[in-house]
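The other protein chains are all here in position, but one chain of the complex has been omitted.
On to chain A.
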Amino acid sequence: MMSTCTPLLRICSRAPRPSLLPFTQSRHESTTRRHKKLMHLPEAPSYTPNRSAPTLIFNPPSSTPSVYHTPLKFLPQDDRRRKLYSDALTYSSAAAHRRQTSALAAPGTPLHTASHLPPKPSAALPPPVRAPYDKKYHLQAAEIEQMRALRLSDPNLWTRVRLAEKFGCSQFFVGLVVKVPEKAERVERGHQRVRDGWGERRRGAREDRRRRKDLWGRDE
């Protein structure tokens, strides 16, 4: 009771205890002048035209790419847009190379302040979300027979997970090879019993989650 009534400042003032508040303030430069200079971002090139005549400024906010822009790989061979895409790619990479930061401009050096430049073009792709794998197709008829026999002998011991580990295949494949309807029914009954114990909020949340998942494929 007392601790909840303690004002916030007193918590912060206690130095030895680790603070619960995040300590976000940080300065990367040793003087205020250098720090302000660092924070000063150059304006976008589209807003600082080199001509005095009025120009059209097209500077859309970053957003997901339009699905109406067909990717290069999906264009037919005889489409004229293939050449446009490759031209745009060479131009943008050449421009980025031209404005690339020199190797000396590492953080901490005096050259660092002017290094607000577009990222360097890199050939490296982003990391994959899930480890990519190839299908092996390594199981023969005898192993599939063995898998079936094991699963049917004791479905509780030889679950899909254990069989998948043993034979180096996916659980989905084990399910394709051998089905144990009795166990599936038993497991389903247990799940249903748990679901019957849910209250209104939890059930509603699950239903909403399923409904939201349906929207993924509709892109809404």
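Note that a contact is a pair of C-beta atoms (placed from the backbone, for glycine too) under 8 Å apart; a residue touches a chain by one contact, two chains touch by 3 or more; residues count from 1.
Operating definition for what follows: contacts and distances are computed from a predicted model.
Chemist: One chain of this complex is missing from the view, so tell me which of "Checkpoint protein", "Transcription factor", "Repair protein Rad1/Rec1/Rad17-domain-containing protein" or "Large ribosomal subunit protein mL44" is its UniProt name.
Modeler: Listed in its UniProt record, the absent chain's protein name reads "Large ribosomal subunit protein mL44".
Chemist: Pick out which of A:Pro132, A:Pro181 or A:Gly197 touches the chain that's been left out of the picture.
Modeler: Touches the omitted chain: A:Pro132.
Chemist: Where the complex has a chain not shown, which of A:Arg81, A:Lys179 or A:Arg195 is the residue touching it?
Modeler: A:Arg81
Chemist: Touching residues of chain A against the unshown chain: what are they?
Modeler: Residues of chain A in contact with the hidden chain: 64-65, 67-76, 79-81, 125-130, 132, 213, 216-220.
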